[in-house]
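One chain of protein is taken out of this complex; the other chains stay put.
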Amino acid sequence: MDALLEIRNLRKDFAFGSLLSRLRITAVDDVSFDVMPAEIFALAGESGCGKTTTARLILGFEEPTSGSIRHKGDENGRPKKREKVWFTQGVQAIFQNPFETFNPLRRVERYLFETVRNYGLTKNGTKADKLIDEMLKAVGLRLEEVSGRYPSEFSGGQLQRISIARSLLTNPSLLIADEPVSMVDASIRMSIVNLFRQLRDELGVSVIYITHDLATAYYVCDRIAIMFRGHVVEMGGVENVLMAPKHPYTKLLRESIPEADPKKRWKESVSLTDIEHEEYLRKGCRFAGRCPKVMDVCRENVPPEFTVDGVLVKCFLYDEELMTQTKRSEVPDDAE
Amino acid sequence: MAFVKRYLIPRLISFVLVIFLGVTAVFFIPRFTPSDPVQRTIAQLQSQGSYLDPGSMDSMIEDLREMYGLEGSMLQQYGAFWRRVFTGDFGVSFFQFPTPVIELIRTSLPWTAGLLLWATLLSWTLGNLIGGLAGYFSRNRWSRALDTVAMIIRPMPYYIFALMLLILFAYVVRLFPIAGGTDIGRRAALSWAFVSDVLRHAFLPALSMVVLGTAITFQTMKLIVQNVNAEDFVQYAKLGGVKERRIVSRYVIRNAMLPQITNLALALGQILSGALITEIVFSYPGLGTLLFNAIVTGDYNLIMGITAMSILAITTAILVIDLVYPLFDPRVRLM
Amino acid sequence: MNGVMPSTVLRAEQLKAFYILDAFGTEKIVKAVNGVSVQIRENEVYGIAGESGCGKTTLLKALYSAIEPPLRLMGGRVFYVRDGEEIDVYSLSKEEKRRLRWEYISYVPQGSMSVLNPVKKLKDSYSDFLESHVAGKTRRDTLAIARRHLHELGLPPKVLDAYPHQLSGGMRQRVTIALAALLGPRIMIADEPTTALDVVVQRGVIQLFKSIQESLKNTIVLVTHDMGVHANVADRIGIMYAGVMIEESTVERVFEEPLHPYTQYLINSLPKFGDKSVRESAPGSPPSLANLPSGCPFHPRCPHAMDVCLQEMPEVVDVGENHRVACWLVEGGGDGRAA
Partner (left out) sequence: MRVLRDLLRDYRFAVSFTVLCLLLIMAILSAFSPYDPTFWWHAARDLRPSWTHFLGTSAKGQDIFWQATYAVRNSLIISVIAGTVSRVIAVLVGMVAGYRGRLTDRVLMFISDSFLVMPLFLIIVLLAMLVRERMNLVNLGLLLAFFGWAWDARVIRSQILSLREREFTLTAVLSGTKTMKLVMKEYLPFAAPLIFSTLINNMAWAIGMEITLAILGLSNMDIPTLGTMLQWAISYQALLLGQWWWLLTPVVLAIFLFIALYWLSVSISEYLDPRTRIQRVGAK
């Protein structure tokens, strides 16, 4: 079954400052993954790890420095030159802040009708109303509730549903949700998350779910990629990546999530770095500065990808020859 | 380090570019406009009835062209013009014939400088002080009253306000002289008589500039202080029980002054043009009146001289302010 | 209300605080705190949970007596209990209130981005706070105190010579918390101190709170919408909904035996590692505080809503074992478990 989306060695550099002081930061560094049809794929990591930049590259809002994005077999749905902004056909997006998704000075339904008109779905009004009403029902709303009102008159959850309905109108094959529920009230968060599952099962839509909240990712996603400072450090099925994390960073991340259970409180304390941007410019493995199991090789070069029982890990700990060759006793095994 | 590259060098580049652009504009404007300055001067001479026999007409045109630096190809003229700007020799003034332009500027510069410097300094400090307090205590009656007064004064251009003062104090109340820099026939001397006479004459123009400048600075500062007052670090200091005197001085005023420094740089252009016009209204013997006479008599060299010098002066002042700013703002200094 | 608990350190009685907004003729009254009574004890971490727009931040402002227009105190009183004797906070003079701050009660803000004076070094900000409360200290003394204080909390003292914009988000937040603990206050109020931080940094910050609380044996009132943070650090938790405290109990009981239907939805809807069963969220959406529903504010979304719920706001009922809840279903006492 070939992939819906193939990302190969994607890289994106950003340059800051004027022509004299070029400070270059690699936000996305050699990222490769596939997304299968009807699959929810999580891109997880802390802020500044490159997950949102990766999403903007897939959507076509940013031009990759190198690497390829192949969507349903054709190379990045060649963007139309006249359009200042390319966007890949069949890919839509849901944004983090529901109140920023729609122009506060325009009625929300304008976006729905414009999507219908611009995608040439139908010309006459009544058919458009019916189509929009149908799509809104799919997300649990009705056209009467929505028409004639401004974004400030809805709750965050309702706006997020309307945004999903709008993107479904174009019958997309891939939906990119950038932290869709982080700004939505906790009590109705699950209704939105369940909606993504419903889209996958009923409409066969794939979703790239971008988040820093691993608990929700565990609940709704099939596969997950953990990102750190532009690198995918661990990728695989959500069950074994989150329940038996391999990469030291994934372990640290997994342990640091405060679980809603008083019995599972943190035991030991964690050491924090206070110079973040140094980590971007570091030569070898970007996590070397904080990794409890750091070795000299980690500081020198970037670890390649190893496959350990179905999970891709970028860490020298899983490099068989290196490990057997050095026989370093002081490297504790992962029994604990 | 980053500060030099990202803040200092771009500022220096733009300083040089702006001067280049300004001087080039001053050079090209008379040459591109439809009427030729030489013909205009001759037409003006004829309109004043002085008889010009045709024979001497050609040599007259020759002299005028030479005086206005109009010989040679456009490039040579351009080069000559730059030499003038750098050496400060803008050729000879046409109507006060033998005296070079730079001499005229040098005599009237102190008058303008005195008026301009005092008015700007006074209005800037006064405006910031009252504006700051009004902004911090924006709830009470006094700051609202002051705000309405500022709202009335601020929109008026310099000369309208100057005219109003002139009518009120020089005519209705007859407290101050209507025009001039000193009483007629007063010789410049370091005596108190001379100084008091100068002050009496300079009072109304200075007053109009100070009052208007203060109104403008007051309003901008009040707005900035109100914004800074709502900033998190001021609210947090209040929550922390920091003494009010310390909050006002080290938190509010200290942060509010930063945008005011850049505002001063931006306003310099307006303040100069305001001063020039005010001088004309009061016929105060500064650069403004000099410019006015130059325009009336169509004295090109003098006009070019004053314009070029003003551009140099303002751009330099702005550069100085830009260089001073990082001393007050660590976020720029330690980029 | 039962008698004042011996170890109570802060008490609020029927607090009401509303925002009076007037936008060009259309007046809006936002009832952010609509009659909240709470008692917070000595040497305790008291968590306040609730979603955005439920009035928890406003409650903090009321407890800290930081009421600025458009927020106005409509009713109720707040008492600080200092060495045994109750002080009515809102009857204090401006100067008395100012002196209480930082010495007795301090405040940790949410966003640490712009909380420190951007044009002053940290040591100057520290001395501003210190010298405003402790008289007669030279600049060198205050600097020494600040250095020792940071060192005790495991923060690098060299941070004092830096400007706020030179520090990372996490470090800035920890330095702000250290500043709030500088004078050993009996109560520290924290408004979403970890929301703007990354997961790992958040863990560091929470550990800092714990170590401060353990060393000073004082009280921390922590507001956050993240139930995980509450589970990790709080001793007792109060759940707020639409401006009222609907349930309050020990952290174990809130997670294991929530009584109020809203709390039950909240706890059940939290995803847990290792358990992929379908989770339901509460139907409908939270009401706007500008036009609250009649009676119990949760009744439009509550599956067990009865007639009485539509008319009257439920009384707060004490169900024993430090467990109080405001819901008509629990009227009967006993375990009063809702369906």
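Lettered A, B and C in written order, each chain numbered from 1.
One rule holds in what follows: a contact is a pair of C-beta atoms (placed from the backbone, for glycine too) under 8 Å apart; a residue touches a chain by one contact, two chains touch by 3 or more.
Everything quoted here is computed from the prediction, not taken from an experiment.
**Student:** Among B:L117, B:A145, B:I167 or B:A230, which one touches the chain that has been omitted from the display?
**Tutor:** B:I167
**Student:** Among B:W82, B:F137, B:F292 or B:Y325, exactly one should touch the missing chain; which is it?
**Tutor:** Residue touching the absent chain, from the options given: B:F292.
**Student:** For the chain that got dropped from the picture, name the residues of subunit B it touches.
**Tutor:** 14, 17-18, 21-22, 25-26, 29-30, 33-35, 37, 151-152, 154-157, 159-160, 163-164, 166-167, 170-172, 178, 266, 269, 272-273, 276-277, 280-281, 291-292, 295-296, 298, 303, 306-307, 310-311, 314-315, 318
**Student:** Considering the whole complex, not just the chains shown, which residues of subunit A touch the missing one?
**Tutor:** Subunit A touches the missing chain through residues 59, 61, 83-85, 87, 92-93, 95-97, 100-106, 110-111, 114-115, 118-119, 150, 152-153, 163, 166-167, 170.
What we mean here is this: only the chains that are shown with their structure count from here on.
**Student:** When A-C is set beside B-C, which has more C-beta pairs in contact?
**Tutor:** If we tally the C-beta pairs in contact for A-C and B-C, the bigger total goes to A-C.
**Student:** Most remote chain relative to subunit A, going by C-alpha centroids?
**Tutor:** The chain lying farthest from subunit A is B.
**Student:** If you average the CA atoms of subunit B and of subunit C, how far apart do the two points sit, in angstrom?
**Tutor:** One centre to the other, that is 55 Å.
**Student:** Roughly how many whole angstrom separate the Cα centroids of subunit A and subunit C?
**Tutor:** Averaging C-alpha atoms per chain gives centres 32 Å apart.
**Student:** Would you pick out the residues of subunit A that each touch at least 2 other chains?
**Tutor:** Not one residue of subunit A touches more than one other chain, so the list is empty.
**Student:** Find every residue in subunit B that makes contact with two or more other chains and list them.
**Tutor:** Residues: none.
**Student:** Can you check the complex and tell me which residues of subunit C touch subunit B?
**Tutor:** Going by the criterion above, the answer is residues 64, 66, 97-103, 106-107, 109, 111, 113-120, 124, 128-129, 132-133, 163, 165-166, 179.
**Student:** Flag every residue of subunit B that touches subunit C in the complex, lowest number first.
**Tutor:** On the subunit B side, the touching residues are 231-233, 236-243, 246, 250-251, 254-255, 258, 328-331, 334.
**Student:** Give every residue of subunit C touching subunit A within the complex, in rising order.
**Tutor:** Within the complex, subunit C touches subunit A at residues 51-53, 156, 167-168, 170-171, 198-204, 206-207, 225-232, 251-252, 255, 262, 265-267, 269-274, 276, 278-282, 284-286.
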